[in-house]
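Selected chains only, in their assembly positions.
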């Protein structure tokens, strides 16, 4: 067990989270195939490189099988989807399933339009996902078929708070049971659950919602973490969520020192992803197994 | 009247410009549906977040009505347009018209190709716009059917100068009369006019033309300003134009202090949009009603 072996592991990191998950990404440089939206695609590519992975963006139906075959994980993001890319998502997903690559779904805007809701439902029918990461409204939409999303943001009524953690964890576990995917619900408090266990994470800050792409970037990073830590997908996902939050915390501190605004915050966030390591993680992780 | 009520309003801000237009954006967080180009879409999303609004980018014909329905304004930008997105623009525009949402048009490159010129003409026939913002050549193309655009930049022959302000104001008023839209012509000097009144704005600097997306970002910001200030669309537009110019002025000052280049300028520009308020506006606005 970790605590027995490593003297400097702080009390706040649960012992079943392995060390060196980020170092594994840097060492293995996994290739991550992303079929994603054109709003945040550059940020996703850059944060994947920052954490040590190699991004490949490709969405034509005639090449997605080839591309997925040379990669180690697939990330599907439904922002700015369209008829053409939906077919590509299905085809890439089925190929990645056949190859047993981890597949991560970011159901951006599920609930905001009939097209998005139905596409996410179709993706869940035709592809077996390893992780689904969304905000509270997107996950609720998948979970209950209720469309409460305010666009691509979570509806305030759905926010995770100290008061509804228990019920949200229960809902996440139930959804994981039904889909077979790890469920990551992110917001002020984050929950990462499989059917039997759940991590509650309290890293990050509200500044992260004042730039576009934090969620998309996190999903991409989870793809990298899973590709490099295949034996521990739940811990890889939870650690990825915490890591992104920690980068946000360090970025905010840097921002306050330099008197910058939201654009500088984005730069600092990616900067710190390119520098983070297990030592920093151990220092800042706020994560508990519930 | 403003000057009667508020002691610290400087002489340079016309009294018919209401206070707190930017604070209204931050308070109401309007959702802005953007059908825009893939070159500057990330900048548009980030500057909308910086000024307090929430961006939603969606361009598939099967979801644009749903998305526009949950938003407060629609921004249509013709950069990198294609067959697929043109239909989406029409459909979204007609839905937004039915819902009486403000609709802003950025006719990027009108005059640079037959496709762009004809698409802009079609958009103007099938959608009632509230604001049209372009450079001098794009607006001239709409106004006179003359295609003098040098690509996506204004032709030097069309630049607004101290010598042609009067005639440009007259042309803007005439185009507003014909289209029913507020006309915003931006360049070294900016003009924002409806059929009867015009503001001349002298904020900003040439550094703003050394990065891509300043125009696109401004159009998005005008969408946010209009959505949050429905009673004063002319003033919301003029204030948005001035505000963007002021952010450029502060960004340039910051740049000179730090010895940066064009990429840093873009970061500072968005940074300052995330911090600007009415007090700063009152200090720097160079705007007159003509």
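Residue numbering begins at 1 within each chain, and the chains themselves are lettered A and B in the order written.
Following the convention adopted for this analysis, contacts are C-beta pairs under 8 Å (C-beta built on N, C-alpha and C of every residue); 3 or more make two chains touch, one makes a residue touch a chain.
What you are looking at is a predicted structure, and each value in this text was computed from that prediction instead of being measured.
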Discussion item. Whole-complex copy count for this homo-oligomer, where the file places 2 chains?
Written reply: 3
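To be clear about the criterion, only the chains that are shown with their structure count from here on.
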Worksheet item: How far is the middle of chain A from the middle of chain B, if each middle is the mean of its Cα atoms, in Å?
Response: 34
Worksheet, complete the sentence: chain B partner, complex, touching residues on chain A are 37-40, 42-43, 79-83, 109, 112-116, 150-153, 210-213, 260-264, 266-267
Worksheet item: So in the complex, which bits of chain B are touching chain A?
Response: 31, 38, 41-42, 45-46, 49-50, 54-60, 62-63, 66-67, 70-71, 84, 266-275
